[in-house]
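Here's the structure we're looking at; comments come further down.
Excluded from the complex is one protein chain; the other protein chains are retained at their positions.
By letter and in written order, the chains are A and B; residue numbering begins at 1 in each of them.
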Amino acid sequence: MPFSLPFPITPELGVFAAMAGVAALAAVGVVFFQDAVRSALCLVLNFFVLAFIYFTLSAEMLGITQIVVYAGAIMVLFLFVIMLLNLGATSAIKEKLDAKKYVGLGLGVVMAMTIAVQVIPALASSTTVRAPDGFGSPQAIGRSLMTHYVFSFEVASILLMVGIVGSILLAKRRL
Amino acid sequence: MLWDWFIQLHPVWQALIRVLLVVLPILLLVPGMIWWERRLLSWMQDRIGPNRVATFTLKGGKKISLFGLLQPIADGVKLFFKEDITPAAVDRVIYFIAPAIALFPAFALAGTLPWGPIKELTPIADVNIGVLYLLAISSLGVYGVVLAGYAGNNKYSLMGGLRASAQLISYELAMGMSVGCMVLATGSLRMTDMVKAQEEALWGVVPALQNWYAFTPFGFVSMVIFLICMVAETNRAPFDLPEAENELIAGYHTEYSSMKFAVFFMGEYAAMFVFSGVLSVIFLGGYNALPIRWDWVAANVPALSTVANAFQGLNAWLAPVWFLGKCTFFLSVYIWLRATLPRLRYDQLMSLGWKSLLPAALANFIVVMIWIYCTRLYGPVGGWASVAVAAVLIAAIIQGVRGPHGHLGRPGQGGELSKGSKDAVFPPFPDHS
Partner (left out) sequence: MQGVPLVAYLSLGLFMFTVGTVGVIMRRNPIVIFMCIELMLNAVNLTFLAFARYMPAKVPSAMLPEAVMSGQVMVVFVMAVAAAEVAVGLGIIMAIFRLRDSVDIDEMNLLRG
């Protein structure tokens, strides 16, 4: 290699690169497809692969929660709405690629470069895992949610109840 | 000797053998399940069922009958040779992947079920989030149905798919809550820990019997709720509105023929089998044959000690047989329900899931919490006394909320709340074609 990376190339990095490649392609697919159903399916694939990446980050509870909540409930809701509003291939909103879109793309790239230049070289050599074992297990998360973060937990449950009531009200035809 | 060869293999090869030991039997048992369903259903309906296919006539005119055991193979051959029609206006990618997505959850779930006591052989992966994995897989099972309904590109197939997915996500909630009660009672999410916790003394006080959760009061209620939800999750009668022939043609798999339909069919039977397995692991002690603790009996009842030791060895060696037996028993319960109960209408189905099962599962959850707390404070006897008190209190509260008529919000039975609420129950038809 003509340049040297500050971290070693290991087989685990190869596995991660494969999964990250799939996730990145799926993310691009969400924006790229005109058909809303294909976008939604790309996003499901992205969430699924992200759950595996969370497993490699030893966050097993959060990985499986990602599948249950995001891939299994939120995306099903998206697919429901897309199919009920019939936004699939036959009546896709024709989106033309004009100058505004290229400006948007350019600004996005500039934002990514700005963040990357600040963050990545500074942390490039960080490869040691500092979290203790059993870090992402259900017991650890449950214990911390119920002891240290119990107030936020209860407020989050109230938030979810407000969300449920709000979505029922919005979906009724006659109040 | 075989064991020594197995142990010295590389872990990847060991994992492959574990996978084969689960996937091959399920695939080979699916024709058996189809045969059993047709025969048992026929016996319950006072007829004989298919018995022609495996009848061999020997030279002397003698007939040997194999009771129609080759019927599923004949069905498979027929489906294989049928013309595979792909409608022209479907979305090809989704049309092709939907049956595969419908087949995948059953086998993914079979990977975490402990079918025997040997740790290196079963389960394929002893994840420490085992029960939550069950919920994740049932959430992913919705996609097969939704995508199959959408891919058909006609209004009825889409409505079938959407109704089926609404049914699936409604019953997933009560299922998760009922399994959550058992997770509380066990203290761990692992499937193997659930089986081990059911090998303790019954109710904490009877040392000769095993503590299968089905024999505890809250476990029994949970088991009933889980049984109803698992029948709904696999789209079986009486919850088979999405695939009913006289309702929405064939619902979400209208546009599928020959092999793709066979894949849906196979996925449904495999899911039935695996869910029966999950029920027997969580509620009925998994691979244990009888709820008797043979080691306690062998130690404390000297007259029966030889018998107890023999049974203990039998329990360990024949563990897969007992597990298969329990799965087959619940498969028969599925077939029994199909033969006996009429199909539920869509609003009855949703009302059962949201208004009956979910509150029942929540009440059960509260009872389990009270039991755990009182057991910690007062010991096992105090814990069970508190369960009785809590159950009476919760029943009183529910009766108080329902009112004297007991028909709060039931569709079609009057009451102020069910008038004018028709739009809250059915999903709206798409307005364009």
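Just so we're on the same page, a contact is a pair of C-beta atoms (placed from the backbone, for glycine too) under 8 Å apart; a residue touches a chain by one contact, two chains touch by 3 or more.
On a predicted model such as this, the values are computed, not experimentally measured, just so you know.
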Contacts of the unshown chain among the visible ones are A
Please give every residue of chain A in contact with the chain that is not shown. 6-8, 10-13, 15-17, 20, 23-24, 27-28, 30-31, 36, 39-40, 43, 46-47, 50, 53-54, 56-59, 61-62, 65-66, 69-70, 73-74, 77-78, 81-82, 84-85, 87, 92-93, 95, 101, 104-105, 107-109, 111-112, 115-116, 119-120, 123-132, 135-136, 140-141, 144-145, 148-149, 152, 156, 159-160, 162-164, 166-167, 169-171, 173
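In the analysis below, only the chains that are shown with their structure count from here on.
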How many angstrom lie between the centres of chain A and chain B, each centre taken as the mean Cα position? 31
Which chain A residues qualify as touching chain B in the complex? 35, 37-38, 41, 44, 60-61, 64-65, 67-68, 71-73, 76, 79-80, 83-86, 88-89, 91, 137-138, 172-174
Taking the touch rule as given, give the residues of chain B at its contact with chain A in the complex, in rising order. 91, 93-94, 127-129, 132-133, 135-136, 139-140, 142-143, 146-147, 150, 158, 161-162, 165, 169, 189, 420, 423-424, 427-428, 430-432
